[in-house]
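Accompanying notes for the structure given below.
Shown here: the complex without one of its protein chains, the others still in place.
On to chain A.
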């Protein structure tokens, strides 16, 4: 029955988003509990539905039958039966529940993780820091395969919730130092790009607070880190774009080590999967975003800047050419 259930649930949904197609230890353990509980619950449903069907078929009043049925008070045996059996079923469920609750808790695993990152939720974007490597990136979390990752979660403004259904269930990012949260996840054995979501209502564009988790091979991960660290805002052939960026954008956006942190770090923006987490990554969309970010993500913290068309063109070209290259 377990296997059948599992089969039934598989094939449900987008393989980079569905909790039913888990990758890595954490999501898989959560999935196994989902299947176990569902199996027990389907058993309960079956029992109820069968009695229900029998009752509805057998005990309807027949035409012309005006007799009064026997007024039964109850049955101690039955009461005990339907108290005891559910208790047993719940114990069967409660034991793995408690075990898994401790297993997926970050505290238990604190020392055993190979990588530590820090996630900060902002209205409506995500910042990812690698404290050991002094890297801060945004919107795309790059992780090596087969790695247990310790995650520290905070928020710059209000409560968000960090959720990558394929890799691990969600944990809230609470504002305030004494409510920092921790979790861990396991990247699994496959490379791929997984979808991430904000799961706590956080304002107008809550629905658009998407991000990506890019699971890459260990070599690619090392290369990405080195390239990221050596990236700069300089661009020889995009002088106009660089100028526009410096004047209008650098106060909020960093490239390499330079720049502010009100907005996402744009280092290596040319390699990204999406713009602002949601738009397809192309020049038209980028220009649309720069022209009026409020139209795309209402209420976000990047203002409409009223740039000239050719400045927008130039800065878009400049950003799209910002690729991380092996040097």
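Just so we're on the same page, contacts are C-beta pairs under 8 Å (C-beta built on N, C-alpha and C of every residue); 3 or more make two chains touch, one makes a residue touch a chain; residues count from 1.
We take it that contacts and distances are computed from a predicted model.
Think of the chain that is not pictured: of "Transport permease protein", "Sulfate adenylyltransferase subunit 2", "ABC transporter ATP-binding protein" or "Cytochrome c oxidase subunit 1", UniProt labels it "Cytochrome c oxidase subunit 1". Interface with the hidden chain, as seen from chain A, comprises residues 9, 12-14, 17-20, 27, 29-31, 33-34, 37-38, 41, 44-45, 48-49, 51-52, 54-56, 59-62, 65, 67-75, 78-79, 82-83, 86-87, 90, 93-94, 97-98, 100-105, 107-108, 153, 157-159, 161, 163, 165, 168-172, 174-182, 195, 197-208, 210, 278, 298-299.
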